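Of the protein chains in this complex, one is absent; all others appear in place.
This part shows subunit A:
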């Protein structure tokens, strides 16, 4: 991850703030930064979204292509994730520097999103065993200021909501060969049901000396900035669906966690995740309903 040099005094300041539920920018421990989400930013894609959370900027583009389905599940489509840490974000990512981080992020996204219950993969099937829709989800990191997973998951959800897959029909001709016919109307498309797609909530865990007699307590914060991450021992990633079910839990980082704080964080994650989903869906629906009257903001805001 893009690293930040931080002094001991700054570390102590941040940790004391976390202990008193007041972070450096005035947020509480469970508050997110101000988020800006815009969909349909790239016209060449089938679906796209851009999320800006503080200084973290993530752009997701989705393209749908017809491919052969996977041999062991012939009646389902699938998603392919690719995360590109561009040199735009920090000079460390130049050349192959960002590749390791990109691979780590893509692997986690596969685990979180490729579940049967989050997205109905059967709706992506055109002809079982022969043709199915594959959604190539490409994530581009434009700016890095901590909390990449959360921003990426929100952007992916918004992009999937925005995705328009053209409707196809499979016609059989006389010899038994199959032909694929695309409908003439460009607005006749398949929309995906994004009701059950999870969002990721990342917790950063701090080890604090809580009392005078050296008792080490743990506090966790949601949506950590790079400075806060540099002071933390470890992070816990919790993927939560809108109904409050937890689909994926992963521990990241080089520290260790208390089992009790893991349970606590899972509970908090459910709460925070639910509170994140409701306004997001509302916003996306409202944006969609504006149709042509929508004001496009683009990249320079």
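Here is the rule we go by: contacts are C-beta pairs under 8 Å (C-beta built on N, C-alpha and C of every residue); 3 or more make two chains touch, one makes a residue touch a chain; residues count from 1.
We adopt the following convention: contacts and distances are computed from a predicted model.
Chemist: Given the options "FAD/NAD(P)-binding domain-containing protein", "Exosome complex component MTR3", "Tubulin epsilon chain" or "Iron-sulfur cluster assembly protein", which would UniProt use as the protein name of the unshown chain?
Modeler: Not shown, but named in UniProt as "Exosome complex component MTR3".
Chemist: Which is it among A:11, A:67, A:131 or A:250 that touches the chain not included here?
Modeler: Only one listed residue reaches the unshown chain, and that is A:250.
Chemist: Any idea which of A:104, A:130 or A:195 touches the chain not displayed?
Modeler: A:104
Chemist: Which is it among A:95, A:186 or A:259 that touches the chain not included here?
Modeler: The single option touching the absent chain is A:259.
Chemist: Sort through A:26, A:71 or A:291 and give me the one touching the missing partner chain.
Modeler: Of the candidates A:26, A:71 or A:291, A:71 is in touch with the missing chain.
Chemist: Tell me, which residues in subunit A touch the chain that this view leaves out?
Modeler: 71-72, 103-104, 106-107, 111, 115-118, 236, 241, 245-259, 262-263, 266
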